[in-house]
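One structure, as structure tokens, below. Some questions next.
The other protein chains are all here in position, but one chain of the complex has been omitted.
All chains are identified by letter, namely A and B, in their written order; residue positions are counted from 1 within each chain.
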Amino acid sequence: MSNVDSRLAELGVTLPTAPAPAANYVPFVIVGDLVFVSGQISMNENGLITGKVGVDLDVAAGAAAARTCAIGLLAQVKAACDGDFDRLVRVVKLTGFVNSSPDFTDQPEVVNGASDFLVDVLGDAGRHSRSAVSAGALPRDVAVEIEGIFQIR
Amino acid sequence: MSNVDSRLAELGVTLPTAPAPAANYVPFVIVGDLVFVSGQISMNENGLITGKVGVDLDVAAGAAAARTCAIGLLAQVKAACDGDFDRLVRVVKLTGFVNSSPDFTDQPEVVNGASDFLVDVLGDAGRHSRSAVSAGALPRDVAVEIEGIFQIR
Partner (left out) sequence: MSNVDSRLAELGVTLPTAPAPAANYVPFVIVGDLVFVSGQISMNENGLITGKVGVDLDVAAGAAAARTCAIGLLAQVKAACDGDFDRLVRVVKLTGFVNSSPDFTDQPEVVNGASDFLVDVLGDAGRHSRSAVSAGALPRDVAVEIEGIFQIR
């Protein structure tokens, strides 16, 4: 895991400063060796990535949106590890919520944008259990929201 | 945490008798120091709080409904602690499902009704990781359903 920061640099990914939610919840909670990370919404340096996948965004754009959620998760995990990715053992679980119309059926391909990114960065430690479903709607009309559970040391 | 019961009294909140689900699932399961609490649906002494937020209820009414879910979660956690809130270490994670139309985007403001209540009652121990999404529909047409993970000693 010691090369996570360099791998991110290779991929040209700059982790955002882990944003703190503006409410009475927090970005992550650590219990024992588990880190529960709050749902991360699709956004990049230009702002929120919004719209319903299958209507406003195609599957590829949805997957790109999901990738930004994974970047947000990694930023929070790094904060949970006090900046030291060597403390990250593995990704345990992702739950991916896709903002879509009722007839959309490619949730797995969308959430793969997050799964593929995590394995690309973390290798086998990035492999995780997962659920991928549609939400009826998402906060601020974001395209994707993904929460995660991670194991740290 | 020793003042949870008195703080609830100050707020005029009476915890309901933790209702047992009428099926082959149970209100909570304890594993180690984690308590997994079943999804609690919006209800008060007058019955279920139903309808779609953004259509039948406004955001404030949705937040009030979410608050009742948090009251239900606390009732279950108290039962998990054999009635002793001193055993509650913290709220770990909430997942809030809002019954809404597809164009609703204020899920965070709705679920804040639960988050704010928990911090009001528990202080910093009430801060938690969280996801807030819309469900396409919810049981009995309730406005909000929230599940939770808690740490106890």
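The working rule: a contact is a pair of C-beta atoms (placed from the backbone, for glycine too) under 8 Å apart; a residue touches a chain by one contact, two chains touch by 3 or more.
Worth saying up front: this structure is predicted, and the values here are computed from it rather than measured.
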{"item": "Residue among B:Val37, B:Ala63, B:Leu88 or B:Val121 that touches the chain left out of view", "value": "B:Val37"}
{"item": "Interface with the unshown chain - residue positions in chain B", "value": "21, 23-29, 31-32, 36-39, 52, 95, 97, 101-102, 134-141, 145, 147"}
{"item": "Missing-chain contacts mapped onto chain A", "value": "32-34, 90-95, 100-108, 112, 115-116, 118-119, 126-137, 149, 151"}
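Everything that follows uses one rule, which is that only the chains that are shown with their structure count from here on.
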{"item": "Chain centre separation in whole Å, for chain B relative to chain A (CA means)", "value": "25"}
